[in-house]
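A protein chain is absent from this complex, but the other protein chains hold their places.
Letters A and B mark the chains as written, and numbering starts fresh at 1 in each.
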Amino acid sequence: MADTCRTAEGKAAAEDAPCLSRRSFIATSALAGGVVVLAAIPIVSTVVLPAPRTGVGKWVDFGRADQLTPTDFSMLSYEFMVKDGWQDLPQRGFVWARADDKGGVQVFSSTCSHLACNVIWNKEKGLFLCPCHSGMFDANGLPAGGPPRKPLTLLPHKIVEGKLMVHITL
Amino acid sequence: MSEVQVHAAGQRPSAAAAREGCGRLLRVRVPADAICWHRFFGALQLALIGLLFLTGVLMALAYTPVPGTAYDSVDYFQFSLPFGDVVRGVHHYAWNLLLVVMALHLLRALVLGAYKAPRQPVWVSGVLFLLVIPLFIITGDLLPWDQKGYWSTQVRFSIIASVPLVGDFLVQLLRGGPLTGIVALTRCYVLHILLLPGVLLLLIGLHMYFLATRGLSGPPAGEAAARPQVPFLPTIANRWLAVFLASAIGLGLAARLWPAPLGDPADPTDSSFIPRPEWWVLALNQLVAIFKGPFMVIGSAIIPGALIFLLAALPFLDRSPERRPSKRRGVLLGAAVVLAAWAVLSVMGYVEHFVQPEP
Partner (left out) sequence: MPKRWQVALFLGVLMGFTGLFIFSNGAVGAAKQTLTAVYSKTAPAGLDDPAWGKVKSLEVPFEGKEKFAGKKAAVSAKAVYTDSEIVFWFNWKDPTLSVTKEAWKFDGQNWARQKGDEDRISLLFEINRIQNFATKGCAVVCHVPAGAPNAKEGKFGTATEAEKGDLWHWKAARSDPAGYADDGYLTKIGDTKGGRKPDAGKGGDKPNITDDKTKPKYMLAPGKKLGKHNILLAADAVEITDYTIFKAGDVITYRMPLAAEGSFGDIKAVSRYGDGAWTVMLSRKLNTGNEDDVAFDPRKKYNFAMALFDDSKDYDSYDSEVLSLEFKK
């Protein structure tokens, strides 16, 4: 057993002034930098990198398209499984759809352009009303009152074999 | 007496102004013998605990404490996130290595008599770690919700339950009910990532505080002679950073080469699964197995409890100022007997669980 464990550095360092020399400052910084870089690798790869993934769109089948009327919006609800990190979870929601005068279909997202509450179609007033901040949109999805400045989002859709397919992005 | 000296006075006046800005930390000095070969265990433990905290936080960010789903999240972390396998592996190997290094750290202090006055509180606060670290392992083992973790936890719960009077209650408290299910998992999770780390930080703080106020033990022959000093910054700090870097890289490589185990998802209805005790618990497990029936408590509580108590009480039982190992045959012989018994029990356990074929 060593009585004392002398080291060459120890002796030299003992006579150092209690202030960091340029050399030891660089050495400490380099080592600390190494630690930071080493720690940053898994932080970036497991926390930062997975974050910016955007939602994948999905074509959702809403059944017969000819049941839509031009006079009134129908609430079409959907539910499908989405991979959320490590689990498949059901995602639920609804869209507003009606037949337009040109024989096509108009599909609006139910998400208010103001702060993302669900807008509800009011047949009497002919408006979409947002329950959160009294936002209003007309039947063409344009802002008609309250805080919203942007129109409701029109969702891409297609009719395949008589069935209405809407592209929903989460 | 104190080795951490703050040189506020006695400096040359011309340099005083320049030194003023360097801060108090720069003036902390440590005996030069703090950086000898058998004295890096503490620094290594701190590095390992740092790694355990870092990797633990990263894993907790992708974890859900729900039976079944917990397994999916761990599987996702290990295989779907880049470097996930390394992070989980570092966590796995770091706690295994921590146990080894802790034992060596304790052994060194015991052999060199570092527990003697005035350093009794350093020793006692160190012994307290022996109570906390196993709790980390017990609570952490359940988190991946795989077969091994689940069934080992069941075995551990029944061992704890064998402790008279409080055992059953302790298990119920840990589980939060009669089942090892979502409540038990959540309790283990919160203990593992919140409460126990808090306790551990407190203990580290306490250990360091006593270390700073009571000083590092000097050469066993006597401390009267003036010891050469080195500045904490940069000498000691650099050593520690180097130890951290080396252990991070070493464990990272090990984790990449030999991935941390993840068994099948836990199936509480599968009674055919027999968990094998982990290496560090083989001796304790064997101790529990030796005493059968109503005597089980001797192996599960009385002997381990008495050992911990003896260990904590050592500085108050062995009060002579003599620190040279050659003059402390009695204490060392006692320690050797305990160590040998531990080794024999471990080997017996190893033979029973790993060498002999499964029934």
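Everything below uses one rule, namely that contacts are C-beta pairs under 8 Å (C-beta built on N, C-alpha and C of every residue); 3 or more make two chains touch, one makes a residue touch a chain.
Since we're looking at a predicted model, the values are computed, not measured.
*Asks:* Pick out which of B:F79, B:F169, B:Y209 or B:F309 touches the chain that's been left out of the picture.
*Replies:* With B:F79, B:F169, B:Y209 or B:F309 as choices, the missing chain is touched by B:F79.
*Asks:* Among B:S152, B:N238 or B:S300, which residue is in touch with the absent chain?
*Replies:* Checking the options B:S152, B:N238 or B:S300, the one contacting the hidden chain is B:S152.
*Asks:* Using the touch definition up top, pick the residue from A:P52, A:P90, A:G103 or A:G162 that touches the left-out chain.
*Replies:* Result: among the candidates, A:P90 touches the missing chain.
*Asks:* Decide which residue listed in B:V57, B:L104 or B:M348 touches the omitted chain of the complex.
*Replies:* In the complete complex, the chain left out is touched by residue B:L104.
*Asks:* Need a quick check: the contact residues on chain A for the chain that isn't drawn.
*Replies:* Interface with the chain not displayed, on the chain A side: 2, 5-8, 81, 87-90.
*Asks:* Using the document's contact rule, name the residues of chain B that touch the chain not shown here.
*Replies:* 36-38, 40, 68, 71-72, 75, 79, 85, 93, 96-97, 100-101, 104, 147-148, 151-152, 250, 254, 258-259, 261, 263-265, 267, 269-270, 272-276, 278-280, 282, 350, 354, 358
In the analysis below, only the chains that are shown with their structure count from here on.
*Asks:* So the centre of each chain is just the mean of its C-alpha atoms; given that, what is the distance between chain A and chain B in Å?
*Replies:* Once rounded, the distance between the two centres reads 41 Å.
*Asks:* Considering the complex alone, what residue numbers of chain B touch chain A?
*Replies:* It is residues 7, 11, 15, 18-19, 22, 26-27, 29, 32-33, 35-37, 39, 54-55, 58, 61-62, 64, 69, 72-73, 75-77, 80-84, 86-87, 112, 218-221, 227-231, 233-235, 237-238, 241-242, 244-245, 248-249, 325 of chain B that touch chain A.
*Asks:* Flag every residue of chain A that touches chain B in the complex, lowest number first.
*Replies:* 1-7, 9-11, 13-14, 16-20, 24-25, 27-28, 31-32, 34-35, 38-39, 41-43, 45-47, 49-50, 85-87
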